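Complex shown without one protein chain; remaining protein chains in place.
Let's turn to subunit A:
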Amino acid sequence: MTDPLLRLSGLTKAYPGVVANKDVSFDIMGGEIHALLGENGAGKSTLVKTIYGLVKPDSGQMSLHGIPFQPAEPRAARAAGVAMVFQHFSLFDAMTVAENIALGMEKPPPLRDIAARVRNVSEQYGLPLDPDRTVGGLSAGERQRVEIIRCLLQDPKLLIMDEPTSVLTPQEVAILFETLRKLRAEGTAILYISHKLEEIRALCDNATVLRLGEVVGTCDPRNTSARDMAELMVGSVLHVPQKAARPVGEIIVRLDALNAPAPHQFGTALRDISLEVRKGEVLGIGGVAGNGQDELVAALSGEMRVGAAMIQYQGTPIGKLGPNARRKLGLLAAPEERMGHAAAPDMTLTENAVMTATTRQHLARKGFVHWGRARSFAEAVIRAFDVRTPGPQNTARSLSGGNLQKFVIGREIMQDPDVLVVNQPTWGVDASAAAAIRQALLDLAVNGAAVICISQDLDELMEISDRFAALNEGRLSAPRPAAGLTVEQIGLMLGGAHDMEVAHVDA
């Protein structure tokens, strides 16, 4: 066995009230893709920030190529050959790709040289990117390529990637993986952080699992099932949502040639969507982000008004009704964006309960809010969905993403809907919480409600859906029974009218 590229030994970092990393030791070898696994709050971010020089450990050592490595700041880490691609990009929309890359350099060469080097690297690693385009017009995947190329220009020995695929389409994921494999072949080590276990199984050579700041295990992801890895992360037997057999009832929501123009410049028009949803079923709607998901949710929730007869609820046309009139009927929704859409960040959880639950929970009498009752309702949601917060007087902003998601979904489920529309219900939520949310959706269906679940997570959709349809450029494919759908069939449905290569999903 050769010497490791980076050796971590006994890294410990404590913050007031919480030990983020406790005696973390493992090795990363040159030319391997090493996965770092763990639930939200397991200490992954602190660990990679330590490696990247953003956090100083309380104790413990690192060595790079056998030489002690203590980066005081990211610049030192970069100089030593460690590069990092963050989950959130730091790019200026109004500037070109080349200008953005120049901004990140210590001594930038002339823009023309940068553009040439960008072209070189992008060809060499199969990352299509035009250095002269403005960043504002790029997709999330292309923006990520800017960040990756920015790192590659430094010729790194170790590349850290934090949740790189959460914003990518399946096609872009395939391209990214090719690039990472090429880098590995050239001897670059990659530390890869992700929630998506199937990706890790497809890509990584080694995995280290963190739980509550400690290393709880290592495994070879190629020979370990996703379920085993998830259980290692959670530390208990993972509860897999159970679909109970249930009779499918009458049609409750019918979309009849739903057409709607794009609500804004970057929106997607809905075209001719026809659909029937029955009581007691879960309809899964897949599709790559930006193909009309937000618009479909807005049309269903009542935020976007459409032709009256385009949406029918138990035979009544409701396309012109607003959100609260629809809530009164029993049609509830939980949009994708938690902060600022499903919840108001600076308001308390009690106030956020009032936001959507006033109509059905009778939280107001003659327009006057019954704050006591609102508070009890918020408390009930917190209890039922295990939302980790000191209490309903805390602001939504103070909750972690996963916890707020539990609150937002729980708030709708606790209102006992007849139809629930959810968009990305478990986005950014850790494995055990995601399982709880999915189970709650299934329970809702068992009790006779219809659930429309829009998601980009195909595993999730396959797990809970009875029928599956795909959105593509604002059109919806005909729903098909989810049981027995193969990956190829799903890929074709997702591809729709696109003349693209079929999404490559290893499942």
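Please note the rule applied: contacts are C-beta pairs under 8 Å (C-beta built on N, C-alpha and C of every residue); 3 or more make two chains touch, one makes a residue touch a chain; residues count from 1.
Throughout what follows, contacts and distances are computed from a predicted model.
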| For the chain omitted from this view, which of "Nucleoside ABC transporter membrane protein", "YeeE/YedE family protein", "Heme exporter protein B" or "Fe-S cluster assembly protein SufB" is its UniProt protein name? | "Nucleoside ABC transporter membrane protein"
| query | Looking at A:287, A:335 or A:428, which residue reaches the missing chain? | reply | A:335
| Per the definition of touch given earlier, which of A:144, A:293, A:312 or A:356 contacts the omitted chain? | A:356
| task | Taking the full complex into account, find the residue in A:3, A:155, A:346 or A:386 that is in contact with the omitted chain. | result | A:346
| For subunit A, which residues lie in contact with the unshown chain of the complex? | 56, 72-73, 301-303, 322-324, 327, 333, 335, 337, 340-347, 351, 354-356, 358-359, 364, 367-369, 371, 394-395, 397-398
